[in-house]
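With one protein chain withheld, the remaining protein chains of the complex are depicted in position.
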Amino acid sequence: MKFALMGGDGRMAQLARLLCADGHRLAVYALERAELPPECRGAVSAEDCARHADCVILPLPLSGRQGYLSTLLSAREVPLEEVFDALPRGVPVCAGRVDAAAADCAKRSGVGLIDYFEREELCVLNAAATAEGALELLIRETPRTLLGSRVLIVGYGRIGRILAARLRDMGCAVAVASRKYADAAWCRAFGLEPLDTRALEGHLRDFDMVVNTVPAPVLGEARLRELRPGALCMDLASRPGGVDFAAAAALGVHAVWALSLPGEVAPVSAGEIIRDTIYNILREQELM
Amino acid sequence: MKFALMGGDGRMAQLARLLCADGHRLAVYALERAELPPECRGAVSAEDCARHADCVILPLPLSGRQGYLSTLLSAREVPLEEVFDALPRGVPVCAGRVDAAAADCAKRSGVGLIDYFEREELCVLNAAATAEGALELLIRETPRTLLGSRVLIVGYGRIGRILAARLRDMGCAVAVASRKYADAAWCRAFGLEPLDTRALEGHLRDFDMVVNTVPAPVLGEARLRELRPGALCMDLASRPGGVDFAAAAALGVHAVWALSLPGEVAPVSAGEIIRDTIYNILREQELM
Amino acid sequence: MKFALMGGDGRMAQLARLLCADGHRLAVYALERAELPPECRGAVSAEDCARHADCVILPLPLSGRQGYLSTLLSAREVPLEEVFDALPRGVPVCAGRVDAAAADCAKRSGVGLIDYFEREELCVLNAAATAEGALELLIRETPRTLLGSRVLIVGYGRIGRILAARLRDMGCAVAVASRKYADAAWCRAFGLEPLDTRALEGHLRDFDMVVNTVPAPVLGEARLRELRPGALCMDLASRPGGVDFAAAAALGVHAVWALSLPGEVAPVSAGEIIRDTIYNILREQELM
Partner (left out) sequence: MKFALMGGDGRMAQLARLLCADGHRLAVYALERAELPPECRGAVSAEDCARHADCVILPLPLSGRQGYLSTLLSAREVPLEEVFDALPRGVPVCAGRVDAAAADCAKRSGVGLIDYFEREELCVLNAAATAEGALELLIRETPRTLLGSRVLIVGYGRIGRILAARLRDMGCAVAVASRKYADAAWCRAFGLEPLDTRALEGHLRDFDMVVNTVPAPVLGEARLRELRPGALCMDLASRPGGVDFAAAAALGVHAVWALSLPGEVAPVSAGEIIRDTIYNILREQELM
């Protein structure tokens, strides 16, 4: 197949290498600083790039500053409008984490975007990569072994589920805070202690580490104040996050906000995950 | 609180013992053959039983033969209509696995039933008990150790998820067949090999054991024919199940249909699961 | 190669089938009731069986009643002396669990026995099969799920190590009693609670199940008396075992003595384990 890739970071570069290795033909634009195989044709414009493509792939996240394509491996500034206007009709256009402004802009250009960041299979495997990155940080940022530590994970979504299992297997005593009885049952089935997110008071001092995965203000000043001295507080939730970092700093709580872990700790795997998801999308549309 | 319990099997008896142990007052009906603590008042009729109750608990499953209360620990035949007509208004009535006929009958009597078998937390913990029962059968029914065996699990619902994790931890090489890309991603995150239920052909001969958890005809004659000699085929799906047992018999495939495992291998835990779920229901209604 | 097999139970029959399947030539004696492939030559005497063999395999255990070959699949009574006198010189003779009398007898006949039951690799894999059998019994003999149960394992040898890991993975809270600080450290490394076998008093009532693996009288009357009502006590130690069963019966403690689990729950795997061990022996002697 013929793919057009534009913009993005190391994951897009990795994706380009993987697509080449799978035997596809590629045109790339706004990826000048990436080391790519010679078979990748460097295009001179978005239009040149998209011409003849069977599928267009835009980066994760789609936008850098508002209205512009994210281009971390290029000096170019590419307005999204320019990209969208260059795209051929009738060809799937995949983009990651499309914000409202970008979605509007695409609509105005008559482009239907498929947001691969909303695909469950991508989110699950990204969560697995996030859990590994979190594990690395927890080992590095604490002066104790995970073995024997008591950890509280707030939230039992994708990241919470995988991270809880990993930490339990590393020999931590793991508690999971959630609001749902069903989550509590799943926790019990997998050897985790269930707690109620609404009633953490009185429990927080039991933990050596607290990891938040919920994008809601669950760890405010009162709760941070309850943590035992030396406890680590890690936030894995996307902006606006769930930890009051200002309060943590004032209280002397060791707090870490870890964002975008998959691309950082496992860029090759992150590229593979995007590729597999794009393939699934194409298979569902019977284009592959 | 005051509870009224009517009918059911060993799990209802266990539930009665647990409620007494928690300090509640109990009236029971149609449970004559159960060994119950002396504090349990034996009622002479459904009406007598339900009188003054704060909560009525009917069994899992609710119905034995159609239109009648399930009463495995009693010689009585109790029409559901008689039960429903005896119930006081304004009191929660909990029942398990309510079939359509019973639901209609309750409606006619003006009774609103809460089906605790539809509660996710009960289903998850029941699935954990089912997985243990399945494990026991797999050890007993095969002449090999699970350690080193290759197992295919069809379906990645509640039972599939827990059983797959247990078998992996026992040292099996576990593959899971599902139709969803997201399930495949979860499988990969948890060290299980994902397969596509629609494309099992050519894979089935790789397995020493195949366990179905899907209530759909997934293992028909053609697929059973592909199994290797001596392979075990176990069905955990409720009626109508997913294995063609007639074909299995004709082909000489060792096939086992294992139903109602929680009540059989872990009646005490099964009773505790029902109790905890009833308490959750009462808490949500702010009655507890 | 040419093998001679004499006596034994289902594991020897399985071993014969496996050796045939591997392309070896076989003569068997005192295995009349076993279903064997036609290529297996049935010998008319021990001497006839052993003639031309490159390796002689005697059963596990070697002796039935004292001085006689164990022959559970034959009506013959074969004195060990007759067997030993029939064996050719210069050929490895492998036997399992050789008792002192049999060892003496072999010495008198000038036969050097290799006891494959003393090989670590066989014992480890037998321990894994034993752990599975124990797991099956624990699920079957208790009315609760293993999930959430508290289990004490006495002894951290081969069986203790594997069973403890399996039960932990099934969601039990597992404590292990041992006398060594090093065992306690291994337990901590693998998420198990270490206890001191000499100081179990005051702890025993915490457990739903107690499993002994030590061939020493560790669970006598005083300790059995401490168990909570309904607790299960399982002994996996060979004779004389470690549980006072008379005291257990008098106290109403549910006690189970499970012996010879590998041959019972996994005869095919048990045969494979013996075969692999025999091969290792032959490889070490550069005969294979």
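Order of writing sets the labels: A, B and C. Residues in every chain begin at 1.
As a working rule, a residue touches a chain if its C-beta (ideal position, glycine included) is under 8 Å from a C-beta of that chain, and two chains touch if they have at least 3 such contacts.
Here the structure is a predicted model, which means the values were calculated and not measured.
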From A:G23, A:P38, A:P143 or A:P240, residue that would touch the chain that is not displayed: A:P143
Chain not shown: contacting residue from A:L18, A:L72, A:A103 or A:L135: A:L135
Chain not shown: contacting residue from C:A184, C:V214, C:A248 or C:L261: C:A184
Residue of B:G10, B:G42, B:P88 or B:G148 in touch with the missing chain, whole complex considered: B:G148
Residue numbers in chain B that touch the chain omitted from display: 147-148, 171, 188-191
Chain A residues touching the omitted chain (full complex): 128-129, 132-133, 135-136, 139-140, 142-148, 166, 169-171, 265-269
Interface residues of chain C (partner: the chain not displayed): 119-122, 124-125, 127-128, 162, 165, 180-182, 184-186, 188-190, 280
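Methods note: only the chains that are shown with their structure count from here on.
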Centre-of-Cα separation between chain B and chain A, whole angstrom: 37
Chain centre separation (chain A, chain C; CA means) in Å: 51
Per-residue multi-chain contacts in chain B, two or more chains: 128
